[in-house]
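Pasting a structure below so you can have a look.
Left out: one protein chain. Kept in place: all the others.
Coming up: chain A.
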Amino acid sequence: MGKVKCECGHVNPRGTILCESCGRALTEEAKKENLVDMRYEGSARRSQTYNKTIIDKVWNFFSSVKVGIWIIVLILVAASFGTILPQEFYIPSNIPAETYYEDVYGTFGKFYYMIGFHDLYNSVWFIALIAALGVSLVIASLDRVIPLYRALKTQRVDRHESFMKKQRLFAEQKASLQASDLEKVREELKKKRYKIREENGALLAEKNRFTRWGPYVNHVGLIIFLFGAMLRSVQGMYIDELLWIREGETLQIPGTDGEYYVKNDGFTLENYKQGEDLEVFNEAIDRVGTVAKNYQTDAILYRDENNDLPGAEPELTEVLHDDIQVNQPMKFESFAVYQTSYRQDEMKAMHFALTNKETGEEFGEVVVDLFNQQETYDLGNGYKVELLGYYPDFDGFTKEGEPTSRSPLPNKPAFLFNMISPEKPDGEVSFVEIQNTMEPLGETMYKMKFKNLETRDVSALTIRKDLTLPILGIGGIIFMIGVIQGSYWNHRRIWIREKDGHIYIAGHTNKNWHGLKREIHAVLDGTAIPEPEDRQKD
């Protein structure tokens, strides 16, 4: 239905502009052109042929390169807006975005937050633009690649002279082809790796046709990449967790359904030191102060063998010992554990001595573990300390005089002790915070003298699983292959034909016309065949 039959006998699909076989112009417009439009070889593209139904209209919209370019430009401009101020995920996490942007950047910041640019890349409209790009990639590629493939496959060697005459590089001469000239041309073309076909006294030399598929191959790669990125939102494909772990702690690894545990066997922060490291670094270290050399968590990975038994105590077996450093994550199954952040010298325990204020005599030491406190600390001989209250992040007193704590983290610990001694069997109350002691119920005989502070480092590990990576990798590789395939070669064709006592010669390349001209010049050098002229010169 709706086929177009050319004078040469070839039956073309409806909408064909130049006969796939002989190259004759099939439309009135194409017949009038001085130079034929060789993009897509004048093949029948669906978007140029049908425009009736809704599907046709959607197809035609997305198949247009103009629309594609607009989508690219819109994404480009939109993406740039997101870099004017830092995105929400880069601002300090302890300040709400609502106030942060206005506080730091004033009215502009408030406006930026209001229109949602603080989280631009996750906005519906930005994702819609990316989706539109994906659709455009699929449709625009399909619309072109299939007819182009047909046209290049069915092309004949002896193109019609009207086709040759309308090529950008063309020459015509009243003469006949000499066999010796033809032989020389053939040889030169072979040297330049052309594939030569000859039929009915016509010659077609062609090379690097595969480069024409480059754009479509790279589009396929991009589509796979976008598809992979989309899969991230599918349950189980992607895990991103942060684990703060103190030195000595063993914690369940989030995201592994309780199967794996990790122990922090020590955190190390190393800086570059003058004298120890290369001498050439001295100047830089002098200028900047300190330069970090290494962040490292010595980690031990365990598996819980009882994970499948509901209610059973975990039974941990060691799987792996690894030093996690930046750039060297620990890997197991499809998980990777990264060194992301740290906090140094978190308070762990405080040592106090029960001391007689007057004599200075000490009656034993109390060690308060800030994460695991005892109610009483018995020091023997009638000496005892009761911990009446513990305020890990002391924040002052309420109106009623109750001490309060801002958070459960031991940032600024304070204690309410009851000190029992043979002299004061009911005890004396003392409120102790760092560098300050209060005696809320009257002066005391004893005090809790601060002796020592135990600290440890806390390491932040990121636990990441991303099953989309292989898909993204394949997409990326295909994309690169396609881009290289399309960029580093040129599809060149040279037609030579004798007809009715005339020599016709024409050349076409998809790009780099200077290269083709130079090649033709070298091929025809020393023959009687006329050198084609460029008819699209500036």
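Note that in this section contacts are C-beta pairs under 8 Å (C-beta built on N, C-alpha and C of every residue); 3 or more make two chains touch, one makes a residue touch a chain; residues count from 1.
In this text, contacts and distances are computed from a predicted model.
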* Structure fact -> Answer for the undisplayed chain, UniProt naming, from "C-type cytochrome biogenesis protein CcsB", "Peptide ABC transporter", "General L-amino acid transport system permease protein" or "Pyruvate dehydrogenase E1 component alpha subunit", is "C-type cytochrome biogenesis protein CcsB"
* Asked: Where the complex has a chain not shown, which of A:F61, A:Y105 or A:Y149 is the residue touching it?
  -> A:Y105
* Out of A:Q48, A:N306, A:Q325 or A:T437, which touches the unshown chain? -> A:Q325
* To do: Could you tell which one of A:E279, A:E402 or A:D426 touches the chain left off the display?
  => A:E279
* **chain A, residues in touch with the chain not shown (by the definition above)** => 39, 65-66, 68-69, 72-73, 75-76, 79-80, 82-84, 86-87, 89-90, 104-106, 121, 215, 240, 272, 277-281, 283-285, 287-288, 291-295, 325-327, 329, 336, 338-340, 462, 464, 466, 469, 472, 476, 479-480, 483-484, 487-488, 511-514, 518, 521-522, 537-538
